[in-house]
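For this depiction, one protein chain was excluded, whereas all remaining protein chains were kept in their positions.
As written, the chains take the letters A and B, and residue 1 is the first residue of each chain.
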Amino acid sequence: MLPLTLNNLCFAIDGRTIIDHVSVEIGSGPRTIILGSNGAGKSILMRLCHGLLRPTAGTLEWRSGNGDPRRRQAMVFQRPVMLRRSALANIVYGLKLAGIDPTERELRARDVLEAVGLAALADQPARVLSGGEQQRLALARAWALGPEVLFLDEPTANLDPGSTRDIESIISAIHAAGTKIIMTTHNLGQARRLGDEILFLSEGRLVERSPVERFFREPASTEAAQFIRGELPWQ
Amino acid sequence: MRQFATIIFFLAAAPCVSTALAVDNFIIVSSTTSTENSGLFKHILPLFQKKTGIEVRVVAQGTGQALDMARRGDADVVFVHDKTAEEKFVADGFGVARFEVMYNDFVLVGPKSDPAQVTGGKDIVAALKKIQSAQAPFVSRGDKSGTHAAELRLWKIADTDMPAAKGAWYRETGSGMGPALNTASSMNAYILADRGTWLSFKNRGDLIISVEGDQRLFNQYGVMLVNPAKHPHVKKDLGQAFVDWVISPEGQKAIAEYKIGGDQLFFPNAKK
Partner (left out) sequence: MNDLTQAFAAAFKLIGRLDPELLGIVTLSLEVSVTAVMIAAAMGLPLGAALAVERFRGRQAIVVLLNALMGLPPVVVGLVVYLLLSRAGPLGSLGILFTPTAMIIAQSILITPIIAALSRQTIEDAWREYEEQLCSLGARQLTAALTLLWDTRYSLVTIVLAGFGRAAAEVGAVIIVGGNIDGVTRVMTTAIALETSKGDLPLALGLGIILVGLVITLNAAASLIKEAAQRRYG
């Protein structure tokens, strides 16, 4: 279903422009990191791509393929939303909505729980898990759907370093298993560790697209250069 | 959204289905608070049910309301005490025929301190005049009940057009006999009450009987079957059986036997 093509995509609320004529083609393969300062429109852009918001102008197209593109993507949010049921049931719930055969749901759910290291907590109520465990569960719930594209909106913003490492390695594993990763983050170290390419947003506009290495070494735009300096003042 | 509408519709319809499966061997008698509160029905109805197997369900309200309820067809039999209103009820075709059943009497109840100086008298009209000129607190039912109608008639004989002529001392409570007595008891006011309710009333405070025994305090009860010609669903046979029984020697005897603390409350006087 990739590439995803955005053509002059705009989004405004109450007359305030948040996404301003963004045109870009996001292909399969590399891990795409969306960077930008607070209010640059990162999360909104991601929600537009995922279909949670509708653009006020411009178009957004997935390559026509087999089936509904909505069914073949998943998203993990900054704050995981867990249903009041067991960890296992949370994953089964997602699989049920995805139309997965009932007999297969639990098997798949147990597999992904194993993969994110939560097999022992399968029957625990999801809401009493720690923040890090809940985010791992959210990743598992998304992964279980076998998405072609996984959107991640600041997935480690609320977590301690240990949990962050766990999440990062799971994201790497998901990518290694063939899923396209599109992610926003505040953490430049994480962008370096996890990203292959950077989309840099400033005031709703896409000002730069570069491979990670080059973006940090010699940003092409002054906005990006300022941003990197601001975020990493010791450099 | 359509699924919701369907679910809600079925749930709303469900309780209506499980209705008309109750036993049918009962009648609804629309009666007054005075008969119910005095405990008369608790005494006589089991005797009737034992004899006929008919269960009598009494809805007790003021006479005006009780007649209204029967006019709407919500009762099979009416058992009340306001002769004028009852005769109109029958004349309008809502009742089949009126039978006199029993009487008791009204009493003027008032505070021991007796601010209007009426206690011990036999003349109710003179007493009311005194209360009016003393502007002593007086509680009226004000609910179009039989007792209320009787009170207004007595005021009329005393040359006062109540409630048009009322002053601050005359309080209309718009409530049943019991609640009105509760009000009078807490205000230390005079009040016209039926003897039955007074005898069984427990929250008397400083109230005592001030005036009793006047012929004009006579309180006649009548019973009538609601006209099946107006309301075809009226349980004609069961209702008539009840009417026949209360005016029969057996029913009359049961009424006479009901006593509270040795006092007879109702005096049967069916003309048969």
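One rule holds in what follows: a residue touches a chain if its C-beta (ideal position, glycine included) is under 8 Å from a C-beta of that chain, and two chains touch if they have at least 3 such contacts.
These numbers come from a predicted model, not from an experiment.
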{"item": "Contact with the hidden chain (one of B:74, B:161 or B:206)", "value": "B:74"}
{"item": "Residue among B:104, B:145, B:185 or B:252 touching the omitted chain", "value": "B:185"}
{"item": "Touching residue (missing chain; options A:24, A:98, A:122 or A:157)", "value": "A:98"}
{"item": "Per the touch definition above, residue among B:59, B:126, B:187 or B:209 touching the missing chain", "value": "B:59"}
{"item": "Those residues of chain B which, in the complete complex, touch the missing chain", "value": "1, 3-4, 7-8, 11-12, 14-16, 18-20, 22, 28, 33, 36-37, 41-42, 57-60, 72-74, 176-179, 181-182, 185, 197, 200-204, 231, 233"}
{"item": "Residue numbers in chain A that touch the chain omitted from display", "value": "47, 50, 52, 70-71, 74-75, 77, 81, 83-85, 93-94, 97-98, 125-128, 141"}
